[in-house]
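Apart from one protein chain that is not included, each protein chain of the complex appears where it belongs.
Take a look at chain A:
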């Protein structure tokens, strides 16, 4: 017999969708970024940092890091759920992942708005 575990209020579908939406955004951003970076007249501090200090690019980059954090949260959590069965350990890993990603997102915001 298959024992089914009830795992909460169907956050599965929402996260699945969010993972795909953020992935799509990251694809678009990657193309824009690659184009902007590869066409820089010169790869020095002035040009490179100016790339991110424009209002639009700063916003798009910020959105990229937010997407990345949400995307990686869903993805890494899926990986823990596949391989780590003891509940306490799994919960701890989920929390560490969450804290790290929130921290990284804050760090990215700090970098972008200091420019």
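Definition applied: a residue touches a chain if its C-beta (ideal position, glycine included) is under 8 Å from a C-beta of that chain, and two chains touch if they have at least 3 such contacts; residues count from 1.
By definition in this document, contacts and distances are computed from a predicted model.
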Name under which UniProt lists the unshown chain, selected from "Adenylate cyclase", "Succinate dehydrogenase cytochrome b556 subunit", "sn-glycerol-3-phosphate ABC transporter ATP-binding protein UgpC" or "FtsX-like permease family protein": "Succinate dehydrogenase cytochrome b556 subunit"
Option from A:11, A:48 or A:99 whose C-beta touches the chain left out: A:48
Footprint left on chain A by the chain that the document does not show: 20, 23-24, 27, 30, 44-45, 48-49, 52, 72, 75-76, 79, 100, 104, 107-108, 111, 114-115
